[in-house]
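Accompanying notes for the structure given below.
Every protein chain of the complex appears in place save one, which is left out.
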Amino acid sequence: MKTWMKAAATASAMAAGVVFAAPALAQDGSIYIPNLSYRTGPFAATGTPLMNGQRDYITLLNERDGGLNGAKLVYDECETGYNTEKGVECYEKTKANAVVTQPWSTGITLQVLPKSNVDEIPILAPGYGFSAMADGKVFQWAYNPPSSYWDGASMILNHISDNDLSSLSGKKIALLHLDHPYGKEPIPLFEKLAGEHGFTFLPIPVGLTEMQNQAAQWLQIRRERPDYVIMWGWGAMNAGALTEAAKTKYPMDQFLGIWWSGHDGDLKLIGDQGKGYRSISWSVPNSESSLMQDIKTHVVDAGKSQINQAEGEFDSVFYQRGIMISVILVEGIRAAQEEFDTQTPNAEQVRWGLENIKLDEARLKELGAEGMLVPFSTSCADHTGHGGGWMLEWDGSKFVKVSDIIQPDRSAIEPLEEEKAKEYAEANAPWPVNEECEM
Amino acid sequence: MLYRTAGQFKISYKADHALFPVRQDAYLLGFVLLLAFVVFPLTASEFTFRALLIPVLIYSLAALGLNILTGYAGQLSLGTGAFMGVGAYACYKLLTIFPEMNIVIAIAMSGFFSAAVGVLFGLPSLRIKGFYLAIATLAAQFFLVWLFQKWAWLYNYNASGAIQVPNIDMFGITVAGPRATAMTQYYFVLGVVSVITLFAINITRGRIGRMWKAVRDMDIAAELVGINLMRAKLTAFFVSSYIVGVSGALFVFLWRGAAEANLFDIPLSFRVLFIAIIGGLGSILGNYLGAILIVALPVIVSTVPATFGIPIDSAMVEHLNVMIVGALIITFLIVEPHGLARFWAVIREKLILWPFPH
Partner (left out) sequence: MELLNAIFVKPFADMAAAPDFLLQVLWEGLVGGVLYALIALGFVLIYKSSRIFNFAQGIMVVFAALTLVGLYEMGVPALLALPLTLGVMLLLAISIERVVLRPLVNQPDIILFMATIGITLFLIGLGEIIFGGENKVMITEQLGIPTGSILFEPFGGFVSIEEKDLTAVIGAGILVASLLVFLNKSKIGRAIRALGDDHQAALSVGISLSTIWVIVWFIAGVIALATGIVWGARAGVSFALEVIAYKALPVLMLGGLESVMGAIIGGLAIGILEKLFEIYWGQPLLGGNTEAWFAYVLALMVLLFRPQGLFGERIIERV
């Protein structure tokens, strides 16, 4: 008993010391980049390659160039398991020295978003989060380049209708989505467009507990016979939907997904049966590019990567997309370094940098990543960039690019973005709006 | 020595039944309150407030609610998370329909909604017992979470299906929403938790509490001695769900700032159940000890390797954390099935005797 008590006392004293001491992670001359990653839980399957990509690009810069313009990049993961509660804990834990927050889930983004104005740390949510974050006047601290979910929905519709939405009139389009803030995000736009162009819109939710058993959802699809099924799936849901689609004999060329539903690992489960499945994407893998070759020599072959080479993770869409996400972030930091003439920009300066990203074709070529990312640039009013995306198609063993860059129908999206941004600001009053910004 | 009870004579029944028959208990509590009200706020960083102090308090409150039902009245419930959700959504609706309402009143009222739902789902307890009842409470768990998702009115037709906490002022100070400071929120939560704890201590000591304990120990026997089983069980569901509902409202409004339906899903229920069981069923103190262990320990475990500079990636930390929590639960159940509260009781006994062997 006594020894037990002594041990307990020592342990609790130690614990108290740990907790009450401020986390001392900041080192001089380095930039702290936390990432609220998830490599555990039901969403680990799709999260892990993205996190590996993000990590490996930062490692590459540190290994090859000794950091970014001389400043070492400290990449730190905090595990959330896609759980919003853990996400907030991680945010609180990392925010002291962070120059950016990467919340990695629409749910966590929504939690962190209202705090961004107060804590003054920019949120970078590439290709996810709240679509209305594109409105930089309202969401001064949030960025979701290069395309938002509403852009993605519009691009998919443009692609299947050959840029003539009125041809969809009388057709039925089903949205198979995760019953989670992420999956519900595109619904307002679909509803709006359905009303305007006369197609029937049918949302089919998949609960978190039903991700692996979607028999009921696919029976509904069989009964309703939609002309297209668009998937907003994540984690185990993608694999579940694709196997059920193959089983129900739903034609794969009428089945399309958002960029998070185009994971090689999910499609490999059904292989040839998935031939014809398409997924919109703002990044395209290119293992032969000079950037990827550098990563191969400096990171992967040097044994500094966590990727699973046997499974072909290096060539996968998600791994290389993770790299592109870090490219976007680093571009923002670089812009801040140059503008403010400092090696280690603070959070506010990085915010400016993210607002002034110019990733045009020339810049991508300089980085050795030509054609791997849609070219885009951000501004103070436009926090998304709206770079558009390519359509990728599964050929039975890998994803191949089957279209040129598709652009979203911005004229239909903008009023909705403005409306939702305004609603958000009103609901969270007092909410500071950046009036100086010209549209 | 430290805990000598000699010389503290009770000369009336009233004194014998006082809240603190032993003077040192009162001193100790005073010391803990001093820590909670003065020392922690002066020393804690924002991270400590947001990741440790506030959640520990809120989880203790939720566990207290569950403990009244499971520990005092003997009705096992696995639906705590959903009842917390009822409190949170009720509070959200009250504050959006009546924006002028004081947040304290809104939180106090939201508890009644969850109490009503609790009584409704408590009705089967009159016929179903033991594990069958536990699974029946899962019906509430799954049905309510489904309802939070499907009933768009509850979240004001928000496109993402989530509820957001606006900035709420009370007497000119922002207490909830993104602009509230961690310290204000901490004091607010601490105040609510203290008041409810005092209420819980007294209700469990009194007539109603003894009625619950009789039902817990053997309900048929209790009925034979004239206890109205229906009243006893339903009051337990009512009081328990009320406290759980209030903790749910605090959970979202004073801590999380936003919530979606999945937040209230089964893992939350289990978490609260762990706290109640590891802390000790049928004890008020246990809830706090349990919450400290279950909520704070993982946070501490994940900071330890970084502090000592051990390179271990965050996913590994998380996996180890899950394993450690699992192992801890088993260990505690084996070492002391009556929970941490019993541990304290044993230590206190020893202290009273110390330094003499008997």
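By written order: A and B. Residues from 1 in each chain.
Operating definition for what follows: contacts are C-beta pairs under 8 Å (C-beta built on N, C-alpha and C of every residue); 3 or more make two chains touch, one makes a residue touch a chain.
Quantities reported herein were computed from a predicted structural model and do not represent experimental measurements.
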Hidden partner chain, touching residue among B:H17, B:K150 or B:R210: B:K150
Among A:R64, A:K247 or A:R410, residue touching the chain not depicted: A:K247
Contact with the hidden chain (one of B:I105, B:I135 or B:L198): B:I135
Touching residue (missing chain; options B:L35, B:M230 or B:M323): B:M323
Absent chain, residues of subunit B that touch it: 70, 76, 124, 127-132, 135-136, 138-139, 142-143, 145-146, 149-150, 218, 220-221, 224, 266, 270, 273-274, 277, 281, 315-316, 319-330, 333-334, 337
Interface with the unshown chain - residue positions in subunit A: 39-42, 44-45, 47-48, 179, 204-213, 215-217, 219-220, 222-223, 235-236, 239-240, 243, 247-249, 265-266, 268-269, 308
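Definition applied: only the chains that are shown with their structure count from here on.
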Of all residues in subunit A, those that touch subunit B in their complex: 1, 5, 15, 18-23, 25, 37, 39-40, 76-79, 81, 84-85, 88-89, 92-93, 96, 106-107, 110-111, 114-115, 117-118, 130, 179-181, 184-185, 187-188, 205, 207-208, 306, 420, 424, 427-430
Subunit A partner contacts - residues on subunit B that touch it in the complex: 43-48, 50-52, 146, 149, 159-162, 164-167, 177-179, 256-260, 262-263, 265, 296, 299-300, 302-304, 306-307, 313-315, 317-319, 322, 346-347, 350
